[in-house]
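Note that one protein chain of the assembly has been removed; the remaining protein chains are unaltered in position.
So, chain A:
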Amino acid sequence: MSAVFTLDDLKRILLEGAGADEGVDLDGDILDTDFEELGYESLALLETGGRIEREWGITLDDSALTDAATPRALIETVNAHLALSAA
């Protein structure tokens, strides 16, 4: 498994764990769109975080999920954890 968590990884995990709302195009320019605007509430993010942890073998703080308001922020957080665990 590559050590970089990408937007495609996040989109796949979001779809598997929480699906997508009607009228939301995850293939659009979503990097800086708030999760809330994309239709994902805290429980969807909890499920998404759990799946990322399982698949990538990392442990995210609870605050990592609540503080990451956008896909870009979450991807950066995950990659920071991956870099730490690789170091």
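Some points to look at:
Everything that follows uses one rule, which is that a contact is a pair of C-beta atoms (placed from the backbone, for glycine too) under 8 Å apart; a residue touches a chain by one contact, two chains touch by 3 or more; residues count from 1.
The rule is short, and it goes like this: contacts and distances are computed from a predicted model.
The subunit not displayed here is recorded in UniProt as "Ketosynthase chain-length factor", chosen from "Heme exporter protein B", "MBOAT family protein", "ABC transporter permease subunit" or "Ketosynthase chain-length factor". By the touch rule set out above, chain A reaches the unshown chain at residues 15-22, 39, 43-44, 46-47, 50, 53-54.
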